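Moving on, here comes chain A:
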Amino acid sequence: GGQSGGSSGGESGGSSGGSESDGTPTQTESNDSSSSGMDTSVLTADGSSTVFPITNTGASYWNSNPEAGDEDYWPQSWASEEYDTDMRLADFFAQDYGYESTGQRSVPPFRASVALSHSGTGVEGVMEGRVDIGDSSAPAQAELAGSGVSDATLDKFTDHVVGVDGQPIVVSREIYDAGVTQITIEQLRQIYRQEITNWSELGGPDREILALGRAEGSGTDTAFRNNVFGDPNAPISPDQRFGQNQQLQQAIGQVDNAIAYIALAFVEPDGATPPIGLEIDGTVYEYGNNLGAQEYPLSRDLHAYTWEGTSRKEACFINFLLSDFGQETFVASNNYFKLPKDRLRTEREKVAPSNFS
Partner candidate 1 sequence: MSNVELDQTEDAQPDQTTTGETDERVREEWLDYDFAGETKLSATDLDVYYGDDHALDGISIDIPAESVTALIGPSGCGKSTFLRCLNRMNDRIKAARVEGSVELDGEEIYQDGINLVELRKRVGMVFQAPNPFPKSIRDNISYGPRKHGDIDKGLLARLLGRDDREKERELVERSLKNAALWDEVNDRLDDNALGLSGGQQQRLCIARCLATDPEVILMDEPASALDPIATAKIEDLIGDLAEDYTVVIVTHNMQQAARISDQTAVFLTGGQLVEYGDTDQIFENPRSQRVEDYITGKFG
Partner candidate 2 sequence: MLQSIQTRATHELSAAATFARNYRVRTEDGALLMHLLGGLSTAVAFVLFLQGSQWTIVPILALLATAVIGWRRYQAELVKGLTFLTTVATVSILSLIIVFLLLRSAPIVAEMGLSLLTRTGQPLWGQNDVYALTPMMIGTALTTVIATIIAAPLGIAGAVFVSEIAPRRLREVVKPGIELMAGIPSITYGFIGLTIFNQYLYTEFRTPTIGNYFAAGIMIGIMALPTVVSVAEDALSTVPESMQSGSLAMGSTNWQTTKSVTIPAALSGVSAGVLLGVGRAMGETMAATVMLSHTKGFPTPVFDVFTNYGETLTTVIAFEGGNASGLHMSALFAAGVVLFFMVMVLSVTSQWIEWRMHTKLGGENA
């Protein structure tokens, strides 16, 4: 069955020719490595749409396994200057964990597949063994708060933080242009309790406020409630909820009277979703300025949870995300904050290859 594999699975760099040779070696390769006792099955991840850009971009790079010197994806500046290697990207990051190199484009030592839903799903999924890694943009205990999960269970989560988000508040372009560029956190609370319902109360035009939110169970929602209202289960009543960040972003762009909380990666300062400043205890937190600050209550860690420890395969991939290359390419370029040096060090230790020798 090599043929159909070639055509269906061949990631042939945009051209449909020459994909035939790809399929067969995959099989031999994975056969060999599975016989050598390494787990080469697909690494699955699911969960937060906030973390998704990080893990998914990581997975794309990983699965593509570009050769060193591929200026777009694994440039010399990184490969030879930073890491001093001429190996392919995934081959290189996997070798320390005992994986054999494949030496082929689009054939990583093991594949990674990242699904997309909410943080809640990721946390549930990793807990029930449905996926290897659970992406979450809120802490697991906040996600699971109120669902009667015991502390012993919570202890089985292994937390890996892969990036930091400074959740901004955004409004529709028209509102921003009409002069509402900053509100206080109390006003924000009132909006989401339906106590302020018209923009004129905030110095804007005479228009109803369309308070948008994310689905319950999404990390963004949980974090928002936790950070703004002080309780992950605080009752808030937005006018409308959306499944994922993107849908939310689109909706804000479509209308002329919306406000929303969203992940950094989805802010368009000059586009349809301009961020506004949030004043807390006299300090104004602004996009591009101080959202990453520890004091900004809406800033939050982006987690990649594993269950009951971390397996070699999981560690290998998370380490890839935590590498300097990963932080720069997957976190920073997606508009999130890289982990500070010291935190990076602790996180890397948790998944260091030495744990798996």
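The criterion applied here is as follows: a contact is a pair of C-beta atoms (placed from the backbone, for glycine too) under 8 Å apart; a residue touches a chain by one contact, two chains touch by 3 or more; residues count from 1.
How were these candidates chosen? In short, all candidates are chains of the complex that A comes from, given by their letters.
What you see is a predicted model; the values in this text were computed from it and never measured.
Novice: Quick one: in this complex, who touches chain A among 1 or 2?
Specialist: 2
Novice: Can you check the complex and tell me which residues of chain A touch candidate 2?
Specialist: Residues in contact with candidate 2: 117-121, 123-124, 144, 146-148, 208, 210, 215-217, 233, 235, 237-243, 251, 254-255.
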